[in-house]
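The complex appears here without one of its protein chains, the remainder shown in place.
Moving on, here comes subunit A:
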């Protein structure tokens, strides 16, 4: 591959911005077109509803022959996501196909939020809880979503305050 960005990545990025998937936002980093900042809104009727989950996505050199690397940046209580935010999803591993895209990957992650799969766990303790007492697990997931969101609100309002202060003193 030559130094330039492959047409495929350019096209995909354009389309992601022009026709975004409902509930998903993905923007390339200003300095690295292969690095995306992603946020997925917690789907309705799930314990993640009301939360906004940040992820990072990176397209390796071999992309699209190799899968993109995706990781949750926001803490989430989910049987297929571990403490470090790594995701257990077959299309990110052996079931990757070059015909899949960033869009399809993000849709799959959104779907994973709606349908946790404790039988193929990454975070064993969470999956165990999910199997033993699903109601309690869902409660915990809701709890985590709430705290994380509050923190995010505080964080955004603080950073807004900071920006306005900076603007005033410049």
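Everything that follows uses one rule, which is that a residue touches a chain if its C-beta (ideal position, glycine included) is under 8 Å from a C-beta of that chain, and two chains touch if they have at least 3 such contacts; residues count from 1.
We take it that contacts and distances are computed from a predicted model.
Asker: Among "Mitochondrial mRNA pseudouridine synthase TRUB2", "Translation initiation factor eIF2B subunit alpha", "RBR-type E3 ubiquitin transferase" or "Trafficking protein particle complex subunit", find the name that the UniProt record gives to the complex chain excluded from display.
Answerer: When "Mitochondrial mRNA pseudouridine synthase TRUB2", "Translation initiation factor eIF2B subunit alpha", "RBR-type E3 ubiquitin transferase" or "Trafficking protein particle complex subunit" are compared with UniProt, the left-out chain turns out to be "RBR-type E3 ubiquitin transferase".
Asker: Among A:17, A:65, A:111 or A:132, which one is in touch with the chain left out?
Answerer: Among A:17, A:65, A:111 or A:132, only A:65 touches the chain that is not shown.
Asker: Please identify, in ascending order, the residues of subunit A that touch the omitted chain?
Answerer: 6-8, 11-12, 62, 64-66, 97-99
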